[in-house]
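Got a structure for you, questions after.
Apart from one protein chain that is not included, each protein chain of the complex appears where it belongs.
Should a chain be cited, it is by its letter among A and B, assigned in written order, with residues numbered from 1 in that chain.
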Amino acid sequence: MTETVKALRIQLMKPSATFAVPWYSIGIAIAICTALFAVIGGEVSYSNRTTGALAAFYLSGVGVQPWLATQLFPFSTALSITRRAFVRATVLLVTAETVLAGLGLALLNKIEIGTHGWFVHMRLLNLPYVHQDDYFTQALVYGVPMMALTSVTALLGAIFRLFGQLGLWLFFMALGAVSATVAAVLVLTHSLGHIAHFFGRQPMLADFALYPMVLVVVCGTAWAALMLRSRV
Amino acid sequence: MSAVVVEDLTMRYRGHTALDGVGLTLEKDTIHGLLGRNGAGKTTLMRILTGQEFESSGRVEVFGQPPRENSAVLSRVCFIREAQRYPQNFKVREAFAAAAIACPGWDQAYADRLVKDFELPLKRQIKKLSRGQLSAVGIIIGLAARAPLTLFDEPYLGLDAVARHLFYDRLLEDFSEHPRTIVLSTHLIDEVADLVEHVVLIDHGKVLMDAEADELRGRAVSVSGPAEAVAAYVDGLPVLHRSELGGRVRVAVTRRPDGSGQTDPRAAGVSVESLSLQELIVLTTKQGDPK
Partner (left out) sequence: MDEGRPLFQQIAEQIEASILDGSLAADAQAPSTNELAAFHRINPATAAKGINQLVSDGILYKKRGIGMFVAGDARQRVLERRRDAFARDFVEPLLAEARRLGLSAADVRNLIEKWGEGR
């Protein structure tokens, strides 16, 4: 257990490279958008003040996992920390990040609602299609996609580590081929409509909080397997 | 219990055998010299000993257990490699902080003294360090970690002679006060010849020589003089190298371990010079070269 804690402490050593990144981004995004609407406020009606800047929170963290895999992992292994400990620590880190993201964003959402859109009637967090009435389900809606995205970037980072750019390229080629095949099958069997219908009919909570977990499980397992077998 | 026991260790990559049936034992609390040319297999061996590489076959035991993913063993091991990569955006002191977390025996006060000795800028980012400064970071980590088994793999890339000798001095000093098992892999044999107690020479993935440094000292001599006199003098001894110029012959031979058969060279009409450890190793390695 202490080995995992050591690995975690090392991963947490530079917050500016890891978990602080999305928060800087959302802070900046809110500041900029608020300033923008404050300035051009007269031109834009209240109902048009929805921005997609929330994406900044998720996208800014895209480089974190690849950084962990390519820079921190070899260093940590060189300090005689086992791969298992590193993987366990990363899982803990990602889980904590997700919980923090979910609860934190849900809180910011409450603030946004309470201040009538950051005093400029802006909808940044309180986007119509992610709105949940309950605080905790809201947190899930914000948090789980973060975990899903993290697991995907983690897998890509691990592939890059082990197989380099060529491997990454091959992976995307393969993914593209598989997707094309699946899409072709779906179209030929006229199932595309059914599938779209299926997901459309699911409660939004399931779409955001449940199905992305599949990605988490699949990508996460593949990532762990690659990391545990890697040479340093 | 020995610090390291290796038996019939083989490491095969696609199309290339890096280690071929290597067997050796490294005793505790000793400075071992792991010598050999670049590409001989020294680094591969060290990577396997530290769990960073997984062997193809054979037995490897560090402190009595296989090192692979074994945190009980690995927490007592520190491996400093040539060209170790640190996270580029880390500051120097963050690299040391990480080492302090990872290594149970870390001595921060000692690390601080070493930082002054090597004049390292603590607040600078790793990516802005020179080659020599990067090596100094590794050396400081290796020394201050005080790990029971510390391996240095050509740790002085970019260090000038002054800094290298500073490293040897600090290493000896700390080894005297805190004895531990140290493995020093290098091709700068002359510089470490007096430091090491036990020498292992690896060439083309095989162990060519495995002996105490004292035993190797003076084992090889160069005998020169008139051809006949030299031939008579070295009769029966294994010849490492022979060169000839205008009737004078110079032969490098290994003496018999028990020192028998040594007649007075002046009486025999030849002159005898001892060869340094480096010369012995160069000649032994050359011998093993497939012609």
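Basically, contacts are C-beta pairs under 8 Å (C-beta built on N, C-alpha and C of every residue); 3 or more make two chains touch, one makes a residue touch a chain.
Keep in mind that this is a model prediction, so the values were computed, not measured.
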Among shown chains, those touching the left-out chain: B
Sole residue of B:Leu195, B:Ala232 or B:Val282 that reaches the chain not shown, by the stated touch rule: B:Leu195
Residues in subunit B touching the chain absent from view: 30-31, 165, 168-169, 172-173, 175-177, 179, 194-197, 213-214, 217-218, 221, 264, 266-267, 273-276
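Keep in mind that, in the parts below, only the chains that are shown with their structure count from here on.
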Subunit B contact footprint on subunit A (complex, rising order): 3, 6, 9-10, 13-14, 17, 67, 71-72, 74-85, 231-232
Residue numbers on subunit B that touch subunit A, as the complex places them: 47, 50-54, 69-71, 74-75, 77-79, 81, 84-90, 94-95, 97-99, 101-103, 147
